[in-house]
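Here it is, the structure, as structure tokens.
As you look at this complex, bear in mind that one protein chain is not there, while each of the others sits in place.
Chain lettering (A, B and C) follows the sequence in which the chains are written, and residue indices restart at 1 in each chain.
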Amino acid sequence: MTEKNEGIELLTIGSGEAFQPFNWSVGRYGSYFLKELKDNKTFYGVKCPKCGKVYVPPRKVCGRCYVAMDELVKVSDEGEVAVCTIIQFGFVDPSTGYQQPVPYGYAFIKLDGADTLLPFFLDSTDPERVKVGARVKAVFEDKRTGSIADIKHFTILD
Amino acid sequence: MGKKVAIVGFGQTYQRSSRKDVNGVELINEAVRAALEDAELTINDIDAIVIGNMDHFEGVNYVDCWSAEGSGAVMKPIFKVTTGGTTGTTVAMCGYYHVASGMFDRVLAIGWEKNSESDTTGAIVTAFHPVWERTRFGGAIAGLAVEASKYMHNYGVTERDGARVAVRERLHALNNPYSQLHQDWMKGMEPEQIVDLLVTSEQNQMLAYPLRMSDMCPRTDGAAAVVFASEGVAEKIAPTPAWVISTHNRHNYVFLGDINWDRNDTLEAAAKKVFEDAGIKEPLKEIDVCELYLPYSYAGLKWMESIGFCGPGEGPKLVWDGVTDMDGELPVNPSGGVMSSNPIGATAILRVGEGALQVMGKAGDRQVPKDVNYSLCTGFGGCNWADVMLLGKKKPS
Amino acid sequence: MADWLDKVENVYFEGRIKVPYKWYVGEVGSRFLVALRDKQELWGTKCPKCGTVYVPPQKNCGECFVPADTWVQVKDTGTLESFTEVHYSHTMQPESPPLIYGLIKLDGADGSMLHLIKGVDPKDLKVGMKVKAVFNDKREGTILDISHFAPE
Partner (left out) sequence: MEKVAIVGVGQTTYERRKEDTFDELVFEAATKALADAGGGIGDIDNIVTVSNDFWDGRTISSMGIQDAAGSWDKDISTVEGDGTFGVLYGMMRALSGSFETTLVVSHMKGSEAVMNLITNAIFDPIFQRSLGIDATSSAALQARLYMEKIKASQEDFALASVKNHKNAMNNPNAQLPMDISVDDVMKSKMLADPLKMLDCSPISDGAAAVVIATEKGAKRFKKSPVWIKGVGHVSDAYTLGYRDLASTRALDAAASKAYKMAGIKDPMKDLDVVELYDAYSYMEPLWYEGLGLAKEKKGVELLKSGATAMDGDLPVNPSGGVISAHPVLVAGMTRVVEGVLQLRGEAEKRQVKGAKTALAHGINGACGQSHCVFVMGV
């Protein structure tokens, strides 16, 4: 690709199809969560022994208390929209290098029993219903592979 | 027990949507030369350098090494610090700590980014957890849109309130020759009139409700450099050095789902620490000017509350009353702010540099029409992370 | 440690970062690549202070911190300063291994240029040997417009 700037041709070098592959460890906390999602369509969190906060998905460390956690807690597949929006602008999906399909509803969901929010996409067929406080429920894929994408989306209940 | 530190020089490139005429190293070099010229120093006077940006915007690993020929780091101490959007203030703080430690007397802190070289949102999305967050997360715009909608929900704030902030930033930018956005059509118009246009214009694309194009920062190629110097040295370099009174940050959150969307509590906590250090009790009265990292319009409302300039939900009144305009009691972002230029790794150090110019009385057409004893600078990024630096005319005791 | 932690089988997540980049070469670098592409010529910049000739060009002399603003043409022949034959294979390589990298000090330049070496039995490679640029027929304004360097 070239452009002219006051008579000087200005070149660019492209990265083409280059990418960096990664093989991230999900860790035992996350692996447990994904397995339960896949096998039982169940959400699990982990509870801090000190402050009692329930983290979903589970992780090892409660940052506030700086202690390791290991008590698993089952939480609901239903919850409430804490914050939300509808994404309408186009951008590149950095995992594929191609444009993301838009629009779509996007929310941070407080599952019943959890103290943290789960960011996910929302069925936004009716954008009017995408609002703070809406009750939502997880809809699962029929064929689940053990990834977060086993959740198809959250659907608005009320 | 730590040396007192002042800013004695600041340089920046013109902030532009794309700098096709220079590569990254050459862009950095422009800012370094400008900062040295401003401080009337040569590269030989510089004891150490610190640099920062975000790797995945340009796809360059080990930027401190890669840029050495441009930054002036050949045969000098240099390392890189980076924390996402807060990188610029992180770099500035690092420059500050270099000098405060007593180990270096004159330190150059550089922030830069060439956002034109990649898809900004695509690269920002890689900042989030690959397993839990990255799938279809809409980057900074999505995060800010949910914050804005919650703020509107909580306090009955309107799109017009947000637009009023955007108008202030763009009007201020008209005074800043370095700013990327110069929306000349706004010249001579009343803020209300522009607000009306922005919230009704069909050309003003909705990105993610409630954020329209005019509510967001642009993407920018640019670099900025600040020279920090120690007490005893600083006074000899600059007639009015901008002393670092205090600086603190809070980067508490790890996942987006951990964030308290009702309060910007990291900014609250960092600002509180800084005000404690400085003995500031009434920020609105005592701070003379702000250069705040406001990446989008609603931040100019809600985050004013977080800093303590007004109570919860009172941000819109403060802004509509003109308090934060150039001639107001507390001018905010005389430079035009992040919403007028946003070279991400440089954005927060631009706040520090612009804040220093106000203290030094060197801000030209964008100098606020009042005496500046304190200027407050902030950085925002990561997972609702906040950096705060307070600059002042009087050397701290 | 809780019981479940011992039992759970750790899973891995395969992913990638594929942000497409376009790097702006800038005026100085573009001038070099255009000459390479259009005229098969090699140009460098010279520092007015230390006299170092940089090929590919540098806009700023890192040693003296002054603009290296004089253009100088150098030859397409040079001396091999160092080399290595790489045997492993990765996707970033322009062609399949084994491939040979050389640091080539072009006649008229003061440092070396990194490029590929071909047309020589690896056993015969020697530091100090003379090599010459071989250009690609199809040139697109990149460093790969030079196909490789070969013994003169």
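As a convention for this text, a contact is a pair of C-beta atoms (placed from the backbone, for glycine too) under 8 Å apart; a residue touches a chain by one contact, two chains touch by 3 or more.
Given the structure is predicted, the values throughout are model-derived calculations rather than measurements.
Q: For the chain that's been dropped from view, list the shown partners it touches.
A: When the full complex is considered, the omitted chain touches A, B, C.
Q: Of the residues B:224, B:267, B:304 or B:383, I need the one that contacts the missing chain.
A: B:383
Q: Can you say which of B:42, B:101 or B:260 touches the chain missing from this structure?
A: If we include the chain that is not displayed, B:101 is the one touching it.
Q: Using the touch rule from the top, list residues of chain B that touch the missing partner.
A: Contacting residues on chain B, toward the hidden partner: 1-3, 23, 54-57, 59-69, 73-84, 90, 93-94, 96-98, 100-103, 123-124, 126-130, 247-254, 269, 381-383.
Q: At which residues does chain A meet the chain that is not included here?
A: Interface residues of chain A facing the absent chain: 13, 15, 20-30, 59-64, 66, 68.
Q: Contact with the hidden chain only, please: which chain C residues?
A: Within chain C, the residues touching the omitted chain are 10, 15, 17, 21, 23, 25, 29, 52, 54, 56, 58, 62-63, 81-88, 90-94, 99, 101, 103, 110-116, 122, 127, 142-144.
We adopt the following convention: only the chains that are shown with their structure count from here on.
Q: Using the stated contact rule, I'd like to know whether B-C or A-B comes out ahead in C-beta pair count.
A: Of B-C and A-B, more C-beta pairs in contact link A-B.
Q: Taking the mean of the C-alpha atoms as each chain's centre, how many Å separate chain A from chain C?
A: It comes to 41 Å between the two C-alpha centres.
Q: Using mean CA coordinates as chain centres, what's the chain B-chain C distance in Å?
A: Those two chain centres are 37 Å apart.
Q: For chain A and chain B, what's the span in angstrom between their mean Cα positions?
A: For chain A versus chain B, the centre distance works out to 29 Å.
Q: So which stretches of chain B touch two or more other chains?
A: Expected reply: 20-21, 56, 59, 119, 122-123, 126, 130-131, 134.
Q: Give the residues of chain A touching no fewer than two other chains, as numbers and ranges.
A: Expected reply: 5, 8, 10, 12, 15, 22, 24, 26, 30, 92, 94-95, 147.
Q: Which bits of chain A are touching chain C when the two form their complex?
A: Listed in rising order, the residues of chain A that touch chain C are 1-2, 5, 8-15, 17-28, 30-32, 34-35, 70-72, 92, 94-97, 146-147.
Q: Across the complex, what residues on chain C touch chain B?
A: 13, 15, 17, 19-29, 58-63, 65
Q: So in the complex, the part of chain C that touches chain A is made up of which residues?
A: It comes out as residues 1-2, 4-5, 8-27, 29-31, 33-34, 91-92, 141-142.
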